[in-house]
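Coming up: subunit A.
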Amino acid sequence: MMSFARYIARGELARALDDMARGRVAYAPRREGDAVVFRPRAEGEEPLLARATVPPKGVIFPQSERLFAFIREKDPNDPGRTTVRLDSTVDIEPALIFGGRPCDARGFHIFDRVYLNGPYRDPYYAARREATVVVTLACTKAGSTCFCHWTGCGPADATGSDILLTPVGGGDEGGFVAMAVTERGCAVLEQANLPEADAARMDAAQAVHAATQAALDAQSPAPDLSATPARLLERFSDADFWRDMSDKCLSCGACTYLCPTCYCFNITDENDGGDGMRGRRLRSWDNCMSSLFTREASGHNPRMGKALRLRNRVGHKFSYYPQLHEGVVSCNGCGRCITGCPVSVDIREMVVRATQANEETPNA
Partner candidate 1 sequence: MRIGVFVCHCGSNIGGTVDVPGVAQVARAYPDVVFSSDTMYACSEPGQAAIVDAIREHALDGVVVASCTPRMHEPTFRRTVERAGLNRYMFEMANIREHVSWIGKDREANSNKAAELVRMAVEKLRLNAPLYPKSFDVTKRVLVIGGGVAGIQAALDCADGGIEVVLVERESTIGGKMAKLDKTFPTVDCSSCILGPKMVDVSQHPNIRLYAHAEVEKIGGYVGNFKVDVRRKATYVDWELCTGCGLCMEKCPSKKSPDAFNEHVGVTTSINIPFPQAIPKKAIIDPTSCRQFVKGKCGVCAKVCPTGAIRYDMEDQVVTEEVGAIITATGYDLFDYTRYAEYGGGRYPDVITSLQYERLLSASGPTGGHVKRPSDGKEPKTVVFIQCVGSRDRSVDRPYCSGFCCMYTAKQAVLTKDHIPDSRSYVFYMDIRANGKMYEEFTRRAMEEYGVQYVRGRVSMIVPQGDKYLVRGVDTLLGEQVEVPADLVVLAVGAESSHGAPQLAEKLRISYDNYGFFMESHCKLRPVETNTAGVYLAGACQGPKDIPSSVGQGSAAAAKVLGLFSRGRLESDPQISQVDVRRCVGCGKCITTCPYGAIEWMELRGEMKARVIETVCQGCGICTVTCPQGAIQLQHFTDNQILAEVNALCLS
Partner candidate 2 sequence: MNLAYYPGCSGLGTSREYERSTRAACTALGVKLTDIPDWSCCGSTPAHALEHALSGALSARNLVGAAKVGCDTVATPCPSCLSNLKTARHRMADDGFRAKVGRLLDQPAEKLADLPDVQSVLETLVTRVGLDAIRAKVRQPLAGLRVAPYYGCIMTRPADVMRFDDPENPTSMDDLLTALGAEVVPFPYKVECCGASYGVTRRDIVARLSGRLLGAARDAGAHAVVVACPLCQMNLDLRQTQVEWPGGRAVDMPVFYFTQLLGRALGVPDAELGLEQLCVDPAIAFRRAAQAVAARQAEEAALAAKAAAKAAQAKQAASANEGGRA
Partner candidate 3 sequence: MDVTNLESVRDDDFIHAVMEESGQDLTHCYQCGNCTAGCPCGFAYDIQVSQIMRNLQAGRKDKVLNSRSIWLCLSCSSCTTRCPNNIDVARVMDVLRHIARREGRVAERGVTTFWDAFLASVRKHGRVYELGVVANYVARTGRVWTDIDLLPRIAPKGKLSPMPHGIQGRDEIARIFQRYEEERTR
């Protein structure tokens, strides 16, 4: 797959992006206030190369989307008879996401397993995923909460991407080696009319990948997580362990909404104002840290406390999902749940401590 590689000089990036995104809405990181978020990019706009505060998952899986509109229609001769008409036209534009990191792009892969390739194919997700080209930027640095290398992801992992860009060289001299990962990636890259990346640049890119990987290993050697799914299940009823882990958790949804792999949603109907005969069915992000997530119609809630909810979150990512998906964990180690957490709840710590069998818990 690495056969198709091009070189983009630093100064050419904006132009190249314009070309690649022809006919598409291009999303790129933009600073808004004190956060970096993906926003539609204007033509010619110099993209920000920072890692975004929020992953780009919303481009394909929006925070809130209209699944369909419902229109109640009355029989003019008998107002007692009302029929409901649905309008499920979904307006999907071709899109391109630029500037996500490998951990972001791999998130789509986690989604794909559920919404594309699982027993049910989600038409909304599928349509957007089909229409969106993912241009990813390989990492050159290890942040203090980065642990992608623990999870099967990595600083140059191309899973979920169409094109992977690797920064090479420095300053104005520098540029990007752009490798097409998919057929669609090839086509898009072609549009940009770029020179081929020569061997030296390919080597430089390889070196960047290796250096970042090394930095990550130095920062936190990847533990062996092969026993984790089972160990987490063993820990399932260790109330003290989960109490200790969740003591400081505030039960907010920051971790889930910042997570590139969290795919849960809620469905609600909202009425329009106007004549009162119209409304919409919405699908919006939901999160398992919220008490309402599992509250049943009766009022009963199987996950009453935050300990049970946090257990589910960790268990889902590192145990239940891998058990259903060939050992693939639904965590890419992006670390956003740690940095974004108001109280720094650290998923790494939970996974490691749960994995270390018979840890010094009083009951054990």
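Basically, a contact is a pair of C-beta atoms (placed from the backbone, for glycine too) under 8 Å apart; a residue touches a chain by one contact, two chains touch by 3 or more; residues count from 1.
Candidates were picked such that all candidates are chains of the complex that A comes from, given by their letters.
In this text, all values refer to a predicted model and were calculated from it rather than measured experimentally.
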| item | value |
| --- | --- |
| Selected neighbour of subunit A [touch, this complex] from 1, 2 or 3 | 1 |
| Residues of subunit A that touch candidate 1 when the two form their complex | 72, 74, 79-80, 271-277, 299 |
